[in-house]
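Missing here is one protein chain; the remaining ones are kept as they sit in the complex.
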């Protein structure tokens, strides 16, 4: 009945973590994601930029090896016989490049949170670092780990909606409607640490990545209107973006952190000349499919109508909802399959899919283009 | 319990109709709308541009007086002691100006379908004609007749969502996904008869009007990207529009006739610094309201939370859905109240609200600005 | 495009009304329903049991002939050359029998609100009166007038869900959660006027009728548990009923007037060995259909997947919602078609469908069986 994700059947991958100390939200998410399918074992960490906190956080998690900083960790783990094989980087954006570089150059696989980096310059350097390393680089654009997102991708690829004409993607939230002081909000609205984009970097990149992932389209150019509605906020908290894709499709992207009533409302709609697809992250087990001229159909995770790409990464039967953590875990489990193949000098199966450093570079370019277009009164700006 | 729309309590208004012959969809809608609250009596018509069809259609409806053309009708009805007091104009767009002028100049009230005209030049002339007439001019932007749209307007005006920052309005359909031959599609995709805008004129104007109506905002400028996806189609069938409003709010408008799975999916979302509102035409008895920091609330027509503006134009208790025809009838019944007040030389009650010729002019300007912006590679174009 | 309900193409039917004075909700609904498709003209009325109110209400509506009581009206109208051809009876339940009898015996067609009568004895006498009359009898179980209910009926009849096994029907409301004083509530909770059933008679009969209408099943027996939760209420305000149908299907019916959050939440679900159907009155333009083993499909009024039975009684395109009044009007328009056929000595087309006096008798029996079963500690009680 359930033919999808399996638990670990061979040795677990030894994992380290950079960032993700006590009060960091996303670190905990990465740890659960790594643990869910039992394919990783977290053994080492440099969990904070302050040594005391790094120590305390590492102890609280019962880590075998605790480090003061990521460089020290990279150096020492690389020397150990049973040192970490992979590292999760979950720091604020501006640290991604420096941290990732240290591990890549020592052949340790990197699983990095998005956006790739806070500047385009860092992103390009990181791409080079990855290219000259034998290690794998996985970017956690986690929303591509939802089974019904894979289902949508598969259906587009199969031609089920024909040639794509229109793409609407949006990612509204409301948590920054007012000025916030707590840590999650603070670094995300500081251009030094998060990059020039605010909502564009934090969530716009997810929306952009999702749209490209599902459709297989490449954006050609964009025209953006960015705002910072909350007084004193140095980065955008709302962005309206028009998109032109290679081949002629057109789209719109809206991301906002000031839209009351929206918690995490990432939503994608794609329309072709033969049909349409609609998916919403907050109700992720459903995919709406309308073959043009026929009634709308509700495809459910692991249910009737779901295909191989989605079923492969499902765990429980239809009607038993999987959520955000399961989707995130799918990125980790894809990474695990790729790393296990790498251990054996093999290429992973073609069904193994995860966001790459190129996706990360695209995201950073997207943010840059948004900022540039906005500065030029929404002129069209080329991507790439 | 039900305190809203009443049936006619004084004499019905004598109504004529121009256009709306046998095979016209919107004519039948106007007739039901006029009849629903029993405030009008349809007595005369010039229902088609071909005399035979005009005669046959008039007979089928049992009209008392049937005319070959609207000018003849305007002249003769104006001379009759019990001639029509008002006329509904439901022809293709390019005829609106010429027809409306004939009735306005004879003091016959005009209820005109949208968009106001097919050209800006006609629109301006029609505004003058209306200004120099004692007769009323009502434009059937019918979606403003939905009770929950009035509710939204009232809540915005009451400050329930604070200062508006972001507005998302969309109006996707799918009926023109492929080339169509039937009459409804034909004139709507002919620029000579419908105007330079395709989807922008036919449905974009509704979306634009709805957004302005609910928020009370005035658009300052727009940047548009228009497409005609179906080969050979001379007007746009998809439009992406970014909007800037006076006072700083920003918005997006998307209209499409090539989005499979969307029947008539007009939807408005408005976000202020204190809350958000969401409404969808296909489920019109619901209004979602989120006061920032509190749970989302579902306000229902005539239900708990609905206020005077909505209840005044409701007919049946909550849970007994009202629909498109009831909303359309509300425009007619507002017109009736205004005409009845006019009969008595009075101003209608302040609660009587209907779209005016100025709304019509704004709509024509909107279409023109979209076309102009698209021609200038989506440059921002001022409105007004 | 719109191939459904047409406006009147021949002479309107002259209609009278009994009950439905100023402050009665359902009278106004019947009048709108009669007017919507322009097939009736309301010309006479005995709108209240008190002559002054009857006079005032009739004047307010501009009726041509106003009567003090229904008997006087029946006698005089029957003698007029252009007297009423049909009468709508919209009084409290206990008056239905006496009023209907007067018109039936004079050959005037009766359109009667539900439930048929307040007692089984009256119901049986009324059936006899109808059988010995040439006049038609139409019961306004209006929910059978919704296009998607007809769609469901057609699909069941076509075998789309196979042999029916399970039927779940419910009709919760909340308006009697607390003691109410206003008129609508008052007579509905008085057994002298509404009958022995409270919620069972007022809304349970609708649910029961809907279930039988859609499925074509006949109930064999029921077991009921009735409650009056509001202290001092002499009739049930909540009913749980188990149903056994001829042929082996089983079902449940729940009706309640004390379920906060439910406005008028009539809902039907039917499951066969090949598929399932789900419909909800508050969102009436949708019908959910699941062929077993395939994705759920959303069939929409006048949209893809809708068949002849539904399209025939639709007025506007898909995505333009029709509601309660349109559904109610469909009963009136079916009645009109039957009456027009009767005028010409013909049988109406087989597609003309309306609830009959037998449906009314079944409803009264249903209420009686509920009350009897409850009195016998939920023992199974035969129906018929």
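As written, the chains take the letters A, B and C, and residue 1 is the first residue of each chain.
Note that contacts are C-beta pairs under 8 Å (C-beta built on N, C-alpha and C of every residue); 3 or more make two chains touch, one makes a residue touch a chain.
What you see is a predicted model, and the numbers here were worked out from it, not measured in a lab.
Only one of the listed residues, A:221, A:264 or A:372, touches the absent chain: A:264.
Screening C:93, C:264 or C:290 for touch with the missing chain picks out C:290. Of the candidate positions C:53, C:71, C:274 or C:312, contact with the hidden chain is made by C:274. Touch with the chain omitted from the figure is made, among B:75, B:157 or B:298, by B:298. Annotation: of C:227, C:356 or C:372, C:227 touches the absent chain (contact as defined above).
Interface residues of chain B with the unshown chain, by the touch rule above, are 289, 293-300, 303-305.
In the full complex, the hidden chain is touched by chain A at residues 1-2, 7-9, 11, 25, 28-29, 31-32, 35-38, 60-62, 173, 175, 182, 184, 262-265, 281-285, 300, 303, 315-326. Seen across the whole complex, the unshown chain contacts chain C at 161, 165-166, 168, 170, 172, 174, 177-178, 223, 225, 227, 229, 238, 240, 242, 244, 250-252, 254, 256, 258-262, 269, 271-276, 278, 288-292, 296, 377-378, 380.
Keep this in mind: only the chains that are shown with their structure count from here on.
The chain with its Cα centroid farthest from the Cα centroid of chain C is A.
Between the CA-based centres of chain A and chain B the separation comes to 43 Å, rounded to the whole angstrom.
Chain B and chain C have centres, each the mean of its CA atoms, that are 34 Å apart. Computed from the mean C-alpha positions, the centre of chain A lies at a distance of 55 Å from the centre of chain C. For chain B, the set of residues that touch two or more other chains comprises 262.
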